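All protein chains but one are shown in place.
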Amino acid sequence: MMTQITPRAAGALALAFALALPTLVGAQQNDYAIIGGTVVTVSGATIPNGTVLVQDGIITAVGVNVTIPQGVERFDASGKFVYPGLIDAGTGLGLQEAGGMAGAVDNFELGPYNPHIQAYLGIDHTSEMLGVQRVGGFTTVVTGLSGRGEPIPGYDSMIDLWGWTPQAMAVEKRIGLRVNWSKNREEDLRAYFQEGKAYAARVAMAEAGQLSHFEYDVRMNGLIPVVTGEVPVIFEARSEEDIRSAVAFAQEMGLRYLIRGAREAWKMIDFLVEHDVKVLFSGIHGTPRQDEPYDAYFATPALLNEAGVDFAIYSGGTANVFSLTYEAGMAVAFGLPLEKALRALTLDAARLLGVDDRLGSIEEGKVANLLITTGNPVEYTSQVETMFIKGELVPWDDKFNRLLGRYRARPGEIVP
Amino acid sequence: MSMIRKAIPWTFSGLLMALLVILPGAAPVSAQDLLIRGGTVITITNGDLPDTDVLIRNGKIAEIGQNLTAPEGVRVIDARGRFVMPGILDSHSHMGIDRGLNEGSRSVVPEVRIADAIRHDDPAFFTALAGGVTTIHTMHGSANTIGGQNEILKLKWGRPWEDLLIPDAPMSLKLALGENVRRSSSDNPTRYPRSRSGVAEVLRESFQQARNYMAAWERFEADRAAWDRANRRTRGLAPLPPKRDLQLEALADVLTGKSILRVHGYRADEMAMVMEVANEFDIPPGVFEHALDAYKIAPEMARNGWATSVFADSWGYKIEAYEAIPYKMLIHYEHGIRTSINSDSAERVRRLFQEAARGVKYGGLPENECLKMITINAAMDLGIEHRVGSIEVGKDGDMAIFSHYPLHTPARVEMTIIEGEVFFDRSQTHVLATWTQEPEGGEERP
Partner (left out) sequence: MPRPHSPRDRWTFTRGMLCMPVALAILILLSPSTLQAQYEGRVYAITGARLVTLAGVVVEKGTIVIRGGLIESLGADVVPPADAVVMDGDGLTVYPGFIDAFSQAGLALPGGNNREYAGNLAHRLASEHFKGDSQDLPEYRKQGLTAALIARSDGVFGGQAVLMNLMGEDVASMTVKAPVVQVMGYQSQRGYPGTLMAVVAHQRQTLIDATYHDMLLTRYREAPRGMARPPADPDLEALLTVARGEAPILGIVKIENDFKRLRSLARDHGLQFWIAGASEAFRVSDLLREAGAPVLVSMDFPAITDVTGYQFDRAYKNLTDEEKKALDERDRKAVHGNAAAVFQAGVPLALATGGMSSPASFLKNVRLAVEAGLPAEEALKALTLNPAKIFGVADVLGTLEPGKIANLTVTQGDVFTAEDAYVAHVFVDGRKETFEKPRAPTAGGGSGMAAGSWALSVSLGGEAVAGTLELTQDGEAVTGTLSVQGQRLDFTGTILAGALEMTGSIPDLGSATLTATIEGDRMTGSLGLGPMGSAALTGTRTPGDGGSERRAGP
């Protein structure tokens, strides 16, 4: 079962060609036609020997008989697969460096309530920690401050793992407001959210000219998107009690919400179904207690799926986001259909996070975040050979690949 | 007071086993007899054999072939549609250690033995079995330049402690380099060494003392022999031996190659330093633990014959791990560096088969090479490859039965067997949802 040992060569060659292209034919750099591969759209049927046409960073056509405009470069994916780029719905990427060196740690802010914080403004977007995640097929991640236990650390942001500035990388600056929930915080958070609602109403009145005097409050401004239902609250809740109370609270306050973490979800499936709770699940590799099933966390995604609970999977990581496909793979071994595992990292994640108009599947009109692979990226042994983000061919210049190149090609002297 | 370890009696029991192998039908049925029928047998050393039976008698693999006859009374396990691989070995673990895995009060403690502090009812053993692991190498911690003697355990869950030991398995000694060793020093500022150069000198000094110790004993033995031969009336009192020193004995075992060096190290320069010191003292090559930067000095590693026991793709959790790359396995493979993948964790031990698969994703290694990293290569790390690590006649009947090829996504462990006895059976274990569908691709079982 030998496989190609040099997957990067093809990509490097293509890059060189592509760079030369503008001078040759005058077409845009982010126009491609990926041909000959098995196109796994995720949203619909898989298309063998299909074509994906990308123009100006957007997927403009997907199918078998696609007309390729003059001068658009063809990218041969015969014998390969085309997938949407993978999404990790929860990380701390870019907010700390290796080893958590204090100077580079930005994953918490002082004060209990920081709804005005937006994660993308705190990330080091050039950090090596970001680029390497691409080797696993991740094009897009949600990142956010987890805080040190404060109730509201700030907004999670969704970013592509490629771009020259955080602003360029930001897919959605406020994807969800992180709330570190626990039942005994209910009173205080209720009061705070009610204050937020009142503030939002006052802002509306002020903007309608009904108030003679009004001053914006930057912090309170942060609450407006969630109290108006524009953006969901992401409740970090692990235990049964916390999950129940978070859901009740969200319903009471009329908030859009997601439950993040949901460690004890396996004990309360009926509740989740009854209340149509949307779950971001992590910790598939967690270790259960001796009085629990040994595969409690391996099998939770399968359980959620079988019951029809809407969920996506995330890593919560800061360095090993790219290993998330292995967590998803473990869930497959314990009953989650492979296709569903892929969806949990693509379309379902996009949908729960409200960006499925742009991401998560290979469909006309969506952003061209694409992978060319040797197989389903959730499968343990498949390799990601080529990656496009917003239609741009992403070079394999991350830290892992650079070190590989340097040391593999090492010449000469051996001492000791 | 010879320091030579007693001659290995396993040769005798090996003969006995050989007899049982030749006459599989002849021996009476024991609890350690098992026939695993009809699976795809992943031998590791002789390819993958479809529709093949494995017969275990008295805990040893007696026969491998097609359509074997089950001797009367021997339990038969139907493995049709399943994959049978050798039980997985975890080359670096800290499970099952009672009341402290790291003696951090001094920087040199080779007299200390993990074998003296085993707690064999650690439930983590069970979850490891559920991940197909049959043997672990449980080790001293990494906060000392020279730590203690490690121990190999077979995960015979439910048995008394002594049943978990492998008689006459080689010893190994834990050494550590880098942040952990120096951080311990900084909490206790008077504990030398504080710098990486200091670490080198501690190693040299310790090995030199061991050399001196061995020389003193050699001198004594010569003197004593001479005294024995001398004239009774004139020879005077017998020469006094040097005092036995357990620390120096443990180090002497390293110098003579009796004890394998297991060196925790991350940075390439530290590993190069150890190779230099080892060469200076003629110490046979051992294994570098973690060795995340070994790929940078792969030619040197290969030339000196050192092996590595690594994490597949973990990185970035401390400064020392900042240059680790998942492609390391490719570079090691290309240079012929023997590599095993370990867990160093009671969580990761449950999914070493999944860790091994990274070898294909990041490096395109042949699948069997990846499986070697959690079987025969780990067995060689421990010096027990004559007993475990592949499915060959005469080796221990340690296997894991998987639902699918172990490196493929739907694979999960259905049964784990040690020396012919079933120690994990998924169908007898508390699982979350018995209704969860069979992993895709599993054939119907009749």
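All chains are identified by letter, namely A and B, in their written order; residue positions are counted from 1 within each chain.
The criterion applied here is as follows: contacts are C-beta pairs under 8 Å (C-beta built on N, C-alpha and C of every residue); 3 or more make two chains touch, one makes a residue touch a chain.
Everything numeric in this text was worked out from a predicted model, so none of it was measured.
Trainee: Report, in label order, the displayed chains that the undisplayed chain touches.
Mentor: Touch partners of the hidden chain, whole complex considered, are A, B.
Trainee: May I ask which residue of B:83, B:126, B:217 or B:288 touches the chain that does not appear here?
Mentor: Missing-chain contact among the listed residues: B:126.
Trainee: With respect to the chain omitted from the figure, which of B:113, B:194, B:211 or B:386 is a touching residue?
Mentor: Only one listed residue reaches the unshown chain, and that is B:113.
Trainee: Tell me which of B:102, B:206 or B:377 is the one touching the absent chain.
Mentor: B:102
Trainee: Considering the complete complex, identify which of A:113, A:294 or A:380 is in touch with the unshown chain.
Mentor: Checking each option in A:113, A:294 or A:380, the one touching the absent chain turns out to be A:294.
Trainee: Give me the chain B residues in contact with the hidden chain, please.
Mentor: These residues of chain B touch the chain that is not shown: 97-106, 109, 111-121, 123, 126-127, 130, 140, 148, 157-158, 160-162, 237, 240, 243-247, 429-430.
Trainee: For review purposes, identify every residue of chain A that touches the missing chain, sorted by number.
Mentor: Against the left-out chain, chain A lists 288, 290-294.
In this section, only the chains that are shown with their structure count from here on.
Trainee: Could you grab the centroid distance between chain A and chain B? Build each centroid from C-alpha atoms only and quote it in angstrom.
Mentor: Here chain A and chain B have centroids separated by 39 Å.
Trainee: Which part of chain A faces chain B closely enough to touch in the complex?
Mentor: 1-5, 7, 98-99, 101, 128-129, 132, 135, 266, 285-287, 290, 292-296, 298-300, 302-303, 306, 318-320, 322-323, 326, 329-330, 332-335, 337-338, 376, 378-383, 399-401, 403-404, 407-408, 410, 414-416
Trainee: Which of the residues in chain B end up touching chain A in this complex?
Mentor: Listed in rising order, the residues are 123-124, 126-127, 130, 272, 275-276, 279, 295-296, 298-300, 303-304, 313-323, 325-327, 330-331, 334, 346-348, 350-351, 354, 357-358, 360-364, 366-367, 403-404, 407-412, 429-433, 435-437, 439-440.
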